[in-house]
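Comments concern the structure below.
Only one protein chain is missing; all other protein chains are in place.
Chain lettering (A, B, C, D, E, F and G) follows the sequence in which the chains are written, and residue indices restart at 1 in each chain.
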Amino acid sequence: MATVEKQKSDVMLNYLRPRKKFPSVWCPGCGNGIVMGAFIRAVDKLGYSKDDIAMVSGIGCTSRMPVYMDFNSLHTTHGRALAFATGVKFAQPDMKVVVITGDGDALAIGGNHFIHACRRNIDITTILINNYIYGMTGGQGSPTTPGGSYSTTTPYGNVEKHFEPCHLAIGAGASFVGRATVYHYPQLEKMIMQALEHKGFSLVEVISNCHTYFGRLNRQGDATAMLRFFKERSVTTARAKNMTAEELENKYVIGNLHEDNEKTEFCDEYQKVVDAHKA
Amino acid sequence: MATVEKQKSDVMLNYLRPRKKFPSVWCPGCGNGIVMGAFIRAVDKLGYSKDDIAMVSGIGCTSRMPVYMDFNSLHTTHGRALAFATGVKFAQPDMKVVVITGDGDALAIGGNHFIHACRRNIDITTILINNYIYGMTGGQGSPTTPGGSYSTTTPYGNVEKHFEPCHLAIGAGASFVGRATVYHYPQLEKMIMQALEHKGFSLVEVISNCHTYFGRLNRQGDATAMLRFFKERSVTTARAKNMTAEELENKYVIGNLHEDNEKTEFCDEYQKVVDAHKA
Amino acid sequence: MAGKIIGKVGIPQDRFEIRLSGSGGQGMIFASVVLCEAIGRAGGKNVVQSQSYGPEARGGASKADIVVSTAEIYYPKAMKLDLLLAMTQEALDKYYPDLKDGGMLIVDSGLVTEVPTEKYYGVPFTRLAREEAGHIMVANVIALGAICALTDIVPLDILTDAVLARAPKGTEDRNKKALEIGYNEALKQKK
Amino acid sequence: MAGKIIGKVGIPQDRFEIRLSGSGGQGMIFASVVLCEAIGRAGGKNVVQSQSYGPEARGGASKADIVVSTAEIYYPKAMKLDLLLAMTQEALDKYYPDLKDGGMLIVDSGLVTEVPTEKYYGVPFTRLAREEAGHIMVANVIALGAICALTDIVPLDILTDAVLARAPKGTEDRNKKALEIGYNEALKQKK
Amino acid sequence: MDRPTKRLLQGNGACVEGAIYAGMRFYAGYPITPSTEIAELCARQLPRIGGRFIQMEDEIASMAAIVGASVSGLKTMTATSGPGYSLMQENIGYAYMTETPCVIVNVQRGGPSTGLPTKVSQSDTMQARWGTHGDYNAIAVAPSSVGDTVPETIRAFNLAERFRTPVTLLLDEVIGHMREMVTLPQPGEYEVFNRVKPTARPEDFVPFELTPNLVSPMPAYREGYRYNVTGLTHDPMGFATNRADEIAVKLDKLTNKIDNFKEEIFKSRAEMMDDAEVAFVSYGSVSRATLQAASLARQAGFKVGSIQLYTIWPFDYDTIRKLCSRCRCVIVAELNMGQIVHEVEKALPENVEIQPMLRYDGEIITPEQLLARLEEVI
Amino acid sequence: MDRPTKRLLQGNGACVEGAIYAGMRFYAGYPITPSTEIAELCARQLPRIGGRFIQMEDEIASMAAIVGASVSGLKTMTATSGPGYSLMQENIGYAYMTETPCVIVNVQRGGPSTGLPTKVSQSDTMQARWGTHGDYNAIAVAPSSVGDTVPETIRAFNLAERFRTPVTLLLDEVIGHMREMVTLPQPGEYEVFNRVKPTARPEDFVPFELTPNLVSPMPAYREGYRYNVTGLTHDPMGFATNRADEIAVKLDKLTNKIDNFKEEIFKSRAEMMDDAEVAFVSYGSVSRATLQAASLARQAGFKVGSIQLYTIWPFDYDTIRKLCSRCRCVIVAELNMGQIVHEVEKALPENVEIQPMLRYDGEIITPEQLLARLEEVI
Amino acid sequence: MTDTDRVDASGARPKSKYDYSQGPPPLNINLSWCKACNLCIALCPQQVFEPDRDGKPVQARPDNCTQCTICWVHCPDFAITSNYK
Partner (left out) sequence: MTDTDRVDASGARPKSKYDYSQGPPPLNINLSWCKACNLCIALCPQQVFEPDRDGKPVQARPDNCTQCTICWVHCPDFAITSNYK
């Protein structure tokens, strides 16, 4: 395990939205809160101004996150966060635009906006909290629900194949792609920082626990048990390199999976057109 | 060039829809007609019954194809062909369900259904005619329009990146993926036959000419010139293996790009659940 | 003008409203469904069950309501409770104000420490579940047994059938036992 | 009852309807836009231009219509043509029936071989374009010159300005020449 | 499978029971509160009867899939709520144009937008008539309790099959989520209508033939009839047309096949209306309260009646006018800012006072509120 | 850039000119006949004035992008036709709920479904009012010629900004595609309204404050006001609420901020109505023909007038009633199977005969047809 | 205008399989379906065709035809069928 950089414990209090009551609507132990902490600390360390950050989300447990933070927040319709965010970023190219989304939001109903944002390589950081299920609506299968797993809409075990969000993003053209878990906090925070600093479309997939539904229906236990499970099942990209496909079965490969700093960014390219043709 | 198997010249007359007047609405020389011929000959050689084929399409020049052929045809809404086709296939798993679609139809508005059909590995053959532009609406940019290219909505040259349909399909989980061009007829027909015989989701990307819009706006000339261009720019997968990334720049790699015959198919898997739980 | 109708006929209050409340994991919804089904099967009465949904229903206090009436139930939501079961302090605090004057209050006396009235029944459902029924999960069923004993809303045998019909296979004995524990424990207290 | 209004006042037919027709690649739409703009700029008249869209507009016969009137143009579509330009046989066959009795017909006499009337003007626009104007693409502009000569719908100088304003840079001379060729060639025939 | 005839069901569960009774064997959907239980129950029950359940990637795809499966030959359903219903509109229009039978359940919650996911509303009533673009005619059915959700769902399927058209079943959060004891129907208890199949030889088959009742027989796939289905305006052969005469014929068909049978489609429950001077008009969960209010008013000696609409669309202005012929005042009670009230206005002569009794704060209308309003007008 | 003041423009081009005049600097769209030229012209023109054009992956995303950009601070527009308008409905509802100004152009073609891509229609009129789920109030504006498309587009933007709401601009295929000579307005010729910015200190800022006119000041991003925007029903602070009182307040705000200013929003052109016994009511491209028919009838000595609706929604029943106070018959002419005719019915007393003059075969209504109908009723 | 790489390396034309002088011409061209796209004319390795005034193919050198199939598989409008199956 990488050395733990000293983390401030109370910095997030500076970023909670005044006049909105905390704690959140999330279940006790929901990984969403851990990711929120990591995001806030990352922003704090990078020293961004609150005014310059727009957080855009869709609908889902995860997507409730922006409302608690004192940034510009746009809690949109289910699956459409990246499309709204594209409007924000393109209108205000100097802002840091961050999309926070769930696996259902990003990949089921929102799959098209996801691949197109990757393709355009628009400078948006997407934090996709992958809990393998629809939390908000009570535990239905999602496009990341593994084959054979149980959910309220796969009562006999899921017969569908699942997406690997990172592979999809790479196939669609994203220029920064990484995977983390809520157990591996320091790596998570660092990856969010890198993603925020990357110019172009960046994806951080965070493996997280919905013990309330996924954990319960698949006998994976409570929040603690699920975090332990993530710990046991994770291998770093470095270690994964020397592992066979079989060894990697059912493992979470965590770390930076893809980075391309050459690829031009959408808003930049458009600006060039404006500069060349402005009357 | 592979040897040309003797192709019947009049077999397609047996497959044209009675009472629908031919020729088509397509522009003179449009590659859509060449693909239609290849599809009919493939079906004829495979000996499928007309009743067992359902052709589903969205909206676009390409998507007009099914109306001319004497199969069950469903000309649906823009981008949704694969979603309709999923309903058809799942309801009638013994049918051959074929989706014929354009790059805009399949990858712009229809991108989500495309990746989900790939993911489910449902046994549908998708023939995606990629002409790099929206033909039907008069030459707007599409998700495959190359960077820098002209279209009526990229009057200063396209600032966006384009999708590689085959890469996207592989990233999303398709189990048969191949690329052909309308110039290379024999390979095209053969690939369609293989795709039809493949169990699971199959994609045939056909590079084709919309000289009316893409050709004109990008000074690529008429149908003949564009077919010649495809010829010059194509390399087979076999040859591509020994070429560097630079050498492959601006080349069309044609041939079978991905095939996975182990992956289980959606309808089959569902049937197992039915068999196990039917009262 | 007011009172021309209501003044004359009033709104018939031939209804009995029950709320089972507790925290998310305590199975209040399951209990209310079973209780409702039992009352319905017993016959002669109409029943309507309802509950909270959405993120609001997670964590914190959870509730499930039943309205019982010999007449048609026109208004399906609980308005003034005739019976409140509170399995946690938080639930009690939240829902006590909805209890009718003279309505019956039943609390888990192991978890609820501050009750704003003296007229209530306290049974340590959770402790009984852990210590006597063999699993903390059946605290809700013990509570059902108690309700059965303290009211005449449903006969024990029909309630037992209803519980067993909905309980997962293999838990029949445990649930039967739980019902009895609750029933007997409450009977002791019945005033 | 019928005729109470129409019988009295009639629908004023103070309108002149022009259709330019040919095949997809012949630039009929460009020609109609330019002609329409010229008539509009000349002043004193209202103009409305319209054309076919969609797959129907590709291949086969293509058309673009102009309605000209000194009054307000209430109905913007052409109904009975006062002037038909047909650049291909197919276009002529298709649109000839829409020509008013006594309407003017102009055809590309190089490409149209069968004309169902004797009262028409024939100018070999495409051949003139290739042989005298230097590019087949300006056949449409030659036709505009001819229309200008054969009607008094618009003065040549204004038409020339309109063509040059819309023509791509570098093609000014060629277009100017084309207009003149058409104008002069048609003048010769003017009856 | 012997199941007890009386069961405690949610409205959402009753809908699934009704649908399966009516022959529904294909469900495609995307979860959304407060309709999700319908999907969950279908996921569990359909495989057991050899049916098919699929969770699609979104509501657009769900609507597409049920149309595809219906054209293939199955009876199909999807369920959603406001946001999903809005997304489905384009493909619902495709079902209108292609005359494809299917049932869309909308368990209504408060809107607009994400609105109030867990709170009741009836604010998609007008959308059920006018939600997709273009001209068409719509059928919408609205049960009022868990119990009548079973027969009304069966009726929705029968209407869809009978008229070859999508039918919207309008539930609301209260009906969808509350549980009541329901007696499940025995086989044969309700009529189940199946789409009429063609009898013509395939060569003579005219897929969108103008029959006397304007409903064209519809084959399943693999029955030997191959024809073209398109969302473009088409002629009776199913081929796209741009001819004015053919266009008008097609649109008239879509409208008249329903309008001509309005009496058959329209269903209402009129109680104490014979001599009513004041009437409630309502639908869905509100009708429970209006019925009670009307009865109480009768007990108090006032001539008050209640009309409950089971069919919302097509709205039968004539029937409403006839039923209210003695009324001097009609109170229209609905959980929205005023939707059906405008239709009632259109139906009734000017001298009848129309009183909207609207509630749109996420709560249902109580009998007390209705009585209070009644007292104002009596 | 000195451009000639008079130019030959399509209606679609006039719309772009009007939008740019009104300050539109962000366009997101997806091509669809017959609206595509709007996107194409924006792609060409916006970079030249420092604006931004993006072709999104579909209409849902287009609508999302213009809302995102509008919240960020720009004036935004999208354009589409029926199928795309149906797809946009969910996110249009989001714009209603979040009170985000933006203009949606619907260049109407025949429906339902893919229908008649290249043929004219006015059949999305009701959809412009009721297309998305839930309760809200809608504004829709309809020009009748290429010429008035410029000022009406400006007006659409002004209304959007003034009332913080999405506004639909209803064109149709005929207006969109035909070309006429248009005099482009000079700077200052038309008023351009910009959204009101907050003046409160950021700490005191109440994003959805209940101001006297019910429209809350709206900051752009990076102006120091950070607040929450959500499609959930929310309180004045912008936070989701489930409280009945707060819910009702929000929905009343959405409705009343428009209803209270109906007179200001409603715009019609009444010609020869002072003593008219028979009147035409129409909108969009049909109004050209009705005006001619009315004038001809006057010439023939009949008291006939014409009312053209420039604002379709909110429909101003009072104004129509007043304008028609001397009419015994009103002919409502529209290119659909009867939509606005129902609103006119509602507006007028029972003794006025309402004659629908409907055409829905993809062609426009001719003056002859109108006169023929007129002769029947005179 | 023609695709010369298809000509045999030696420059000699492959011999056609049929004796066309004894029967109908090698191909049947449905002029009402042909849209004059030029593909057959341009792609024929044996220069069988010349365009007519409308741009539609005329079999100017019928004896050259080897029945290689290239024209008919590339004809987008199924306007060419072989008279020698």
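Things to note:
Following the convention adopted for this analysis, a contact is a pair of C-beta atoms (placed from the backbone, for glycine too) under 8 Å apart; a residue touches a chain by one contact, two chains touch by 3 or more.
It should be emphasised that the depicted structure is a prediction, and the values quoted were computed from it without experimental measurement.
Among the displayed chains, contact with the absent chain in the complete complex occurs for A.
Only one of the listed residues, A:Met191, A:Cys210, A:Leu227 or A:Val253, touches the absent chain: A:Leu227. Looking at A:Tyr185, A:Phe229 or A:Tyr270, the residue that reaches the missing chain in the full complex is A:Tyr185.
In the complete complex, the hidden chain is touched by one of A:Gly33, A:Gly79, A:Gly110 or A:Gly215, namely A:Gly33. Within subunit A, the residues in touch with the undisplayed chain are 4, 6-10, 12-13, 16, 22-24, 26-34, 36-38, 41, 182, 185-186, 189, 222-224, 227-228.
Keep this in mind: only the chains that are shown with their structure count from here on.
Connectivity without subunit B: the remaining chains split into A, C, D, E, F | G (groups of touching chains, all others kept in their positions). Note on chain placement: the centre of subunit B and the centre of subunit F lie 40 Å apart, centres being C-alpha means. One inter-chain figure worth recording: subunit D and subunit E are separated by 54 Å, centre to centre, where each centre is the mean of the chain's CA atoms.
Counting only residues that touch two or more partner chains, subunit B has 26-28, 59, 77, 109, 111-112, 116, 136, 143, 156, 270, 273, 277. Contacts with at least two other chains are made by residues 54, 56 of subunit C.
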